[in-house]
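Every protein chain except one is present and positioned as in the full complex.
The block that comes next holds chain A.
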Amino acid sequence: MALTLPNVPYLNSGIPGLLTPHAVQIHVTKHHQGYITAANNLLKGSPFAGKSVEEIIKAADGPIFNNVAQHFNHSFYWECLTEQKKGISEAVESVLTKTFGSIKDFKDQFLQKASTVFGSGWVYLSKDPSGGLVIKQYANALNPIKEGGIPLLTVDAWEHNWYIDYENRKAEFFERFFDHVNWSFVELKFKAAGLI
């Protein structure tokens, strides 16, 4: 089945205090849609046609990997954001505190990774194959699935993510990002990963 854009609830409203509607619309309807269109064209008649996104990410490389992985990365990222501020549940907070010391330490480490990507990429909090929680940088289209991990939270560290609204001031974007994380979604991911 062909890949399609997910529903992005804040596509027309943007995320007040973080991203303007214009920035969200270009990101979703141009960039994300561009990866989907390219992926669907490449998948036609390829050995990966009909496989799940996760299977393709694990097995493919080159343009098929890049476009399908970017579809996954963006779809996951849209879910990690919300226009309604949501607090961290006690269960998630407890796991993060256990690994990183405190929520502030977790935030500091996550933002430090995000602001020091050398080029384009993604930063993920994930459950690594050995079961531990890790914050890691991934170049370009890479993500934790490729290495057998389970994604829990991500932020897009490609310049197009903030450039319309923040230009070169990426630190400002990342700082605000943290106030708009959809912790309900993250909690679901923690549950599915058996962390809580």
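By our rule, a contact is a pair of C-beta atoms (placed from the backbone, for glycine too) under 8 Å apart; a residue touches a chain by one contact, two chains touch by 3 or more; residues count from 1.
Note that in this section contacts and distances are computed from a predicted model.
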Exercise. Under which of the names "3-methyl-2-oxobutanoate dehydrogenase (2-methylpropanoyl-transferring)", "NEDD8-activating enzyme E1 catalytic subunit", "superoxide dismutase" or "Ubiquinone biosynthesis O-methyltransferase, mitochondrial" is the non-displayed chain listed in UniProt?
Worked result: "superoxide dismutase"
Seminar exercise, completed: Among the options A:Asn40, A:Thr97 or A:Asn140, the absent chain makes contact with A:Asn140
Seminar exercise, completed: Given A:Val53, A:Ile88, A:Ile103 or A:Ile164, the correct residue touching the omitted chain is A:Ile164
For this session: Write down which of A:Gly50, A:Gly119, A:Gly132 or A:Gly148 is the residue touching the left-out chain.
Result: A:Gly119
Exercise. Taking the entire complex into account, which one of A:Ile26, A:Val53 or A:Ile103 touches the absent chain?
Worked result: A:Ile26
Problem set entry | Where the missing chain touches chain A, by residue | 26, 30-31, 34, 66, 118-121, 139-141, 158-160, 163-164, 167-168
